[in-house]
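Pasting a structure here, questions to come.
The complex is shown incomplete by one protein chain, all other protein chains being positioned as in the whole.
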Amino acid sequence: MKNKYSIFSLIKNAFSYHENWQRAWRDPEPKKTYDAVIVGGGGHGLATAYYLAKEHNLKNIAVVEKGWIGGGNTGRNTTIIRSNYLWDASAAMYDHALKLWEGLSQELNYNVMFSQRGVMNLAHNLHDVRELKRRTHANRLNGIDCEWLSTEEVKKFCSIINCSPDIRYPVLGSTLQRRAGTARHDAVAWGYARGADSMGVDIIQNCEVKGIKRKGDSVEGIETTKGFIKTSKIGIVAAGHSSVLANMAGIKLPLESKPLQALVSEPIKPIIDTVVMSNAVHAYVSQSDKGELVIGAGTDAYISYTQKGTHEVVEGTLKAILELYPIFSRLRMLRQWGGVVDICPDASPIISKTSIKGLYFNCGWGTGGFKATPGSGNLFAHTIAKDEPHKLNAAFNINRFVSGDLVDEHGAAAVAH
Amino acid sequence: MSNNFRLDSGGEINRTERISFKFNGKTLFGYKGDTLASALLANGIHLVARSFKYHRPRGFLGSGSEEPNAIVQLHKDKAKTEPNIRATQIEIFQGLEARSQNCWPSVNFDISEINNFFSPILPAGFYYKTFMWPAKLWEKYEYFIRKSAGLGISPTKRDPDLYDHKYYHCEVLIIGSGPAGLTAAMIAAKSGKKVLLVDEKPEHGGSLVGANSEVTNIDNKRPKEWIQKTYSELVKIKNIKVLNRTSVAAYHNYNYLIMMQNLTDHLNENDKKNKIRQRLWKVRAKKVILATGSIERPMIFDCNDRPGIMLSSAVRKYLNHYGVKCGNSVVIFSNNDDAYETALSLHGKGIKIKAIIDIRQESQGDLVNKCISLGIKILWKHTVVKAEGHKKINAAIVMKLSNDNNSVVGNKIKITCDLLCVSGGYTPAVHLFTQSGGKLAFDEKKFYFYPYKTSLDQLSVGACAGIFNLKKIVHDTYIKVNTFLKTNIKNETVVADYKSGGFENIWLLPSNKISGKVKSFVDFQNDATANDIKLALREGFKSIEHVKRYTTTGMATDQGKIANMHALGIISDISKTKMGELGTTTFRPPFTPLTFGALVGRNVKQFFDITRETPMHYWHKDNGAKFEDVGQWKRAWYYPMNNENMYKAVQRESKAARECAGILDASTLGKIDIQGVDASEFLNRVYTNAWSKLGIGKCRYGLMLNEDGMVYDDGVTTRLGENHYIMTTTTGGAATVMSKLEDYLQTEWPELKVFLTSVTDHFATVSVCGPHSRKILEKVVKNINFEDQKFPHMSFNEGIIDNIKCRVMRISFTGELSYEINIQANYGKAVWEKCMEAGKEFNITPYGTEAMHLLRAEKGFVIVGQETDGTVTPGDLQMDWIVSKKKYDFIGKRSLYRSDTMKEGRKQMVGLLTKDPNEILEEGSQIVAEIKKSPPMVMLGHVTSSYYSPNLKKSIALAVIKNGKNLKGKKLYIPMKNKVIEVIVSDAVFWDKEGSRLNA
Partner (left out) sequence: MFIIKCPYCGERDHSEFSYGGEAHIVRPKQPTELSDDQWAEYLFMRKNIKGLQYERWNHAHGCRQWFNVGRDTSNDKIHFVYKMGESPPK
């Protein structure tokens, strides 16, 4: 059992100069056999292992990670959390995640700094207004909090947004989801890792999967850089690299992996107390607790696994930022980086069984997977344990690309961040 | 306070130009050529900042872009204030105002320093372990955490300055104008290649700036003379461009680099006026030579962050370049010979050196021997275990190192001082090299990472390649650059050489105290200590990236320039892993932070995005039109008259269009000219309906699908000739339809002989509709017989207006008799005015997009993008009639036969009538069959278009509803936030179902 974290444990440990803290997670060598192996030690993968252990009574589980946990998109995103999606299936799934976020720090005994500071989605033309109102109404009837703000209300809620009618694309209104917000991305991975580890899950870092062994239509195990691991259930949660693993198993996925960039400013005192997203001019911004403005740029159009996008994308985003916040012009970009996101044609994820028995995929989160982390793990764990989807992820099966029953979140002006 | 730390002579400052500036409200002065840092130091000011977490007093560590401590807020003005500016990089100018940030009430007495007292319970990552109870209070905790975090403050008004972008191509880009960079530039320039040499500093010379001229000698010249001579020779060569104050921010693939040139920040307010502040350079270089130098390392010991503890090279530069002594009573703490050059410089200026503490056993270097001969006291094999003093160092506590360097032995020696120069050796500045994708290797003897492998046409020379000896730098640069550029320029430089002793490295110096009690800072700005790193490792954060993120080491505004090496070293020591195996964290762009303003350049305000205006735009504007943004287009939305509101204007316009005549600017619709013998076959493949039998001079409406079967675009296409069509697309779809068609044509159907030309901007389109439209057209257009039989609905004729040919289509989006005149764009406004004039007697009324939408909704015509959202098939629009069953194939056909697209009960487009005819539905509102007291409720669909119809005198709406086509007459509900609206499902066509008006 792990020692509990609290202000008292901090004080107690201060007397021994913090030399007696336990490891947050072990560093085991892989066993020969596991009941289930999760490939990918990001937030989603670690959450999957956590819920498999906690809710499905599977104890002999490993998470294998080719680098270090939380080092992929978990540690590279702009940490926006919201559930105001248009379609019923998306709204239900993301709100399931949001509800888990609301108790996550206490659940994990790890402060993931979930900050419900609200997320705004700005409208800049009549089409935006129509689509965002459509979403607001749909959210309300789905029991998800969502408000429509007029331009005056936008100004009142976030005074630094340029609400002048004279700008190129004036702000015509906004949605606001107050329960939405941000969280500390690294802490999510670390918190789930610590939680999973304390229930006996083996978290194996620097262990790259080199092959997926099949026997007929079932999986037998994985070849890794640390040897062969036998298992009858493989859950793949390898954002960005899902297709690489799918190719190992001999299947194709409807995915394209593209560079997505983000950047932060130097830290400044609090200036923006909410998250503002704008699809039409493509800019979204929030401020981290440390004080950095966290700004998300878009994806490049081409496939790339380089974790580097083009300069033009960053420039385009900052252009939009200055259009909406001309006061930020003298602030400076401190750091920019890229991640690799795999994107489904309908901008919705896949949490699904596959044609191969025992092989499950959780992928296609595109640019917006972070917000779903607890829900995604929770539902994927269910899917793996029961070999059938939970009703909340039933719509996100791979077969939808055959039947045509897509969950298309593009058309609905829902930026998928 | 006067400049009492300024030497009486020496330095490169201009002593005739005295500059006054303010710091923390106090007026001080310095000289032209000073940085804020050198000017403050000249005034004896060390305490300038407070650290991020513990609010510890901080002074100056370095003298350039690596400075982690001395960051200040610049300017008072709300529009121009700037946070987090490194005092070491700002050149002072008359009127400069700076103040300390992140402290209250003042930098001298900062309340938040209480954090330092609580620091025992605030180790790395403490926030992950607490603030969880009670859960509800987190937002409150967070409020205080946010308030105490952050550094400076943001401006709160729009930036008045201008920024600019420049594209530049060169054959050789050289980054850094130190000895290696200048040498490389000379070779490259002499070779005749187009060369660009840049340096981030105001002055050229790199490490030679501030070098001790008694020791350093090149071509029998003092360093500054050699720099001047080389520079003046260089700028005489035509094919080289030299930039100072230009920092390379990012080095991308394919030798694409982003640089920022500072143009006015160093000028007086008056000289800044009307000038561009900063310029972003986007450089494509055939070859890149990195000569980015190195960064001196500090030493890691207890309280190594005190003001008055400075890098040895910085102290030397302040002394020799700025004529400033950083202290009067100096201790030097070193592990290499370079610090002895500083000692000699200080000694030469008559500054008292109390002792040199050297962790090495000995050194036989020439500089060391010189110091010994001058009688400077050296304590070999000793270390500083603690710096005493609070707001300023007042003593160094020194002890002897044990034989294995793992502990200290003997008695503490207290040496009072007001300046401690530290030198932990040099780290090659490989940031840009790694950004470019280069791989590093670690030299286990010299304790640094050096450039190992690159796939680009690139070269590293000088200190950034791990060469620190001046003679070797010049020699090696000649050899490497000659090979790199395939030149053969001879090295004639004579460099005075001297013997150097070795270098010994201890990442974390041992202490006499138990390690838990020691505060040895690794990341100064973020207050990350060696203990924090140890804690992270203890808790299982093994990867360097984990340690960095957990402790925030290397994440301050200096991006780890100072901290990273020691962090890695400490991890390596503790985890017993070789440095080379640990790897480094990724150096991400930019090298030094750069303003958003520079990155955005001129693309602000009206230049944020292109504005497209139709040829008639200014008529609309002059006549009071309100505009709507549709993509980049400005479209006339409605034309209010006599203070009408939008509703009234739209009602009036819509009524007039049906009762007399209306005129619409339809120029924004996409227009594609299609020619070729296979044009008809091509249309057959891209539209859902059949085109082969369309007669010449006839028009047809077409629906285009995506390959997934969903409606993609629509519009009317006219057959102008046997092999000639003109297609119209939606305004928003113009560009994407064009590329899509071109794509199919070139890649899937190259056998089709078809040629596509986008002609959207070539034509102005004036649409005149209403019962009087024929009469108006007859007055305006010659050469056309407008009789119904001669010119029936859905046909085309060519006419003449004032000797100018025009195309007239009789097509209608309003359901009224309607004509579209297409004429060469530059005549658009004239034709529009002509129609207005001709229509005066019929009360012709200009109507905007809103009335147009209303009129077509009365007719149940869809707007792609409003009734559709990428999930709607033709069948869903109840437009099965337009989908040819006979055609073998067209884009999207196969997708219509999938299980889901064929499913019964999909969402289908219908009309809605409200129970109360005056109740106007909100577009986007959701429709249910059954009202529940509270959500969730099962939604059937949503309202896509909704208006009050002035012609029907009731509210009408279009909607897509599950199984809509079987629900006609059924009562449904729209639950709004505070009421429920009752609606009846109706036919989607509300007006003139027979179409008699069209054919009138």
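Think of it as A and B in the order they're written, each chain with its own count starting at 1.
As a working rule, contacts are C-beta pairs under 8 Å (C-beta built on N, C-alpha and C of every residue); 3 or more make two chains touch, one makes a residue touch a chain.
From a predicted model like this one, the values you see are computed outputs, not experimental measurements.
Colleague: Can you work out which residue in A:Asn20, A:Ser150, A:Ser218 or A:Asn247 touches the chain that's missing from view?
Modeller: A:Asn247
Colleague: Across the whole complex, list the residues on chain B that are touched by the chain not included here.
Modeller: Residues of chain B in contact with the hidden chain: 252-254, 256, 284, 437, 455, 707-708, 739, 742-743, 746-748, 750, 888-889, 893-895, 897-899.
Colleague: In the whole complex, what residues of chain A lie against the chain that is missing from view?
Modeller: Residues of chain A in contact with the hidden chain: 241, 243-244, 247, 252-257, 301-306, 308, 310-312, 342, 345, 401-403.
Heads up, the rule we're going with is that only the chains that are shown with their structure count from here on.
Colleague: Starting from the mean Cα coordinates of chain A and chain B, work out the distance between those two points in Å.
Modeller: Roughly 22 Å separates the two chain centres.
Colleague: Hey, which residues of chain A end up touching chain B in the complex?
Modeller: For chain A paired with chain B, touching residues are 5-7, 9-11, 14, 16-19, 21-27, 67-71, 75, 88, 103, 105-106, 109-111, 113-116, 124-127, 130-138, 140-143, 160, 167-169, 184, 186-187, 190-191, 205, 265-271, 281, 287, 289-291, 306, 308, 310-311, 314-315, 318-323, 326-337, 345, 400, 402-406, 408, 410-412.
Colleague: Across the complex, what residues on chain B touch chain A?
Modeller: 52, 80-84, 120-121, 123, 126-133, 135, 138-139, 142, 145-147, 149-159, 161, 163, 250, 252-253, 256, 258, 282, 514-517, 531, 535, 538-543, 545-546, 549-550, 552, 557, 559, 586, 588-590, 593-597, 599-600, 603-606, 608-609, 611, 628-630, 708-709, 865-866, 868-871, 895, 898-901, 922-926, 928, 934-937, 939, 942, 975, 977
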